[in-house]
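The other protein chains are all here in position, but one chain of the complex has been omitted.
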């Protein structure tokens, strides 16, 4: 049987629904030692901001039960260096690139998008309004409906390429945010970014993460991610890229059933850099066993 | 060294900060096979509603990575049966009882509180505005500031006993809810109730939990709980009873450092019904090693 | 009701019986001295928080201070369990639940077991040696067949690779014309099988006790996770506390 794993999200066409999540594969250089990036649905760059950011002081990460907290703080090379050094590299890898943008003002989002819009290799933008580790652009925008609306609207004006807004799970009605994205012309949402969390050292009484709080990722948050995706899927007609705790192909299928058109994988890359390959193979086999011709038949195929 | 483990929350005095969480020890009957309840800080009853509730149809629970989802649906014997059969039992156990009340209207909260106010054995009320598994009284009230305010205000009018409002973690600013509780005369908050989550069977494409979504508890949510408690502690001056994923005495200490005056333990009782004993012993030893005379010195002793 | 014990038991052996079924033998004197037929234990398979919950297993057999469990590897918990070796420790909670009633007046015990559903019966058989016993036991295929501790077995296989082709309930039906009110059925297996059996029992008017499974968090009545619909009233029963053994007419399967 011939299985069609390709997926369309807005104008973005990807050869399979496995996307490498922002912040978990840098700009592709290191993960390319394990994966031929052209065979992966897409890669999302580490969040790019106008100016370079050195990120938060260490300790930046800590392991938690079936999860991890991180407060990298959007450490990134900045727009200029990204264009000069990272884009050529991504071109060499022949990968489908989604550029993730983080910013502390609407103008910054727009400026980054407009500048990057000229690069053919960038097929879509993921707008990160939900990083829990920086105040502006994260905790402030991500949980404010009107800010998310404005950002979507203005970024929309700056590009014709696919716009994906990456939503925060740290609010009570994620579907309201998806609605605003849709209303303001966004093509898709990705859900979820990390949950705010913390941990203390009981000897020093200090937070283990220097930034005090961090973002929780990994299998621990999978049930929460699935519920958020299901909520959006049941209420709003907009493509969803699902993520949060995906570890294997079964999780990919589960996310697609819950409403995702494609998925992103983050934390798992740290542990198993071949995970993307294994998932592509696993979902193809699942399709064969279940006589599914097009993987997108799975999207939102839940039986409630 | 003499360690004082006792804690005061409003008028409520408990002999140690370990409280058995609502819904995880029924009305004390079964857990009393393992624990002498008089030795535990307090027991919080399964949520009581005016009328009996049979709860949600099965499947009601599912294990997730380092956690579990439940959608019991506030199955409980109802106010009358509670008074007739459960209170006498709790009196026999000589336990400090906090009565948890769930309701689908403000009037129901008030009526339950007023009726139960007469029973000496009930030393405090925990008002559950945050059950994720019932629409009214849970998802609706719990994430609505004005509803939480009104409920606190009216329950306050019905009792002089300690009122604890159990807060939902499924919103972006839990401290705003704590502020409202304080403003309306509540004595304390407990944080957190479960996070909304779900899981799908990839063969049937049905949610594994019949109720579609459930509440996530256990170690998976510990980092989230700690962050919520820290947020309240830094912003609002109100006693916090911390819970969410506590498995051992080290976790208890961590929660107290993060801002909790006392803690509740839930899921761990299912796995280790002696957990409360082990925690009481563990925190006492920690106090000895760290020359802490009063356990309450630990509360909010974070070094940020 | 008997006391519930938490015992740090010691693994004596953990023998592979067929491709994915194991027989675990542990020394657990306190639980062994208390446990009754059809009861179960809730086992912590690791000493970390993963997997989080205990795993419920029926008591399969008891010899002095030794407990036996017969289990099938289906997921992460049973997989971890299958790697335990002589000398390892296992934290066991039990005895739990209400077992089979063997006091009532029957002459012939008909045991009906589907696959790993045979687990609770070796101990039962030991306790009713004075009765006639006929065991109908069904497996998918010949290679799966286990006869540990069973007596007077009649086999069925789904694929007909041994003896009767069909389920054990089909086999019972085909042979069961002679059943009468002096018979009592004890059954355990997949719900589809139990539904089938229920029909047969009400047709024939034979008493039948079934041992049910349900996902469980606690196993001793505090989480309400293991609810099963009751036939009589509009309420739920708890598999762990009211069961796992029920009269087949008591519950909706």
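Letters A, B and C mark the chains as written, and numbering starts fresh at 1 in each.
In the analysis below, a residue touches a chain if its C-beta (ideal position, glycine included) is under 8 Å from a C-beta of that chain, and two chains touch if they have at least 3 such contacts.
All values reported here derive from a predicted model rather than from experimental measurement.
Here one chain is not drawn; of A:5, A:61 or A:147, the residue touching it is A:61. Only one of C:19, C:48 or C:103 touches the chain withheld from this view, namely C:48.
In the full complex, chain C touches the hidden chain at residues 48-50, 76, 80.
Although one chain is not displayed, its contacts with chain A can still be listed: residues 23-26, 29-31, 33-34, 54-55, 57-63, 65-68, 70, 72, 75, 218-219, 247, 267, 269-274.
Please note the rule applied: only the chains that are shown with their structure count from here on.
Chain centroids computed from C-alpha atoms place B closest to the centre of all protein C-alpha atoms shown.
Centre-to-centre spacing of chain A and chain C amounts to 46 Å, using the average Cα coordinate of each chain.
Work out the mean CA point of chain A and of chain B, and you get 34 Å between them.
Within chain B, the positions touching two or more other chains are listed as 65-67, 218-219.
Residue positions of chain C touching 2 or more other chains: 49-50.
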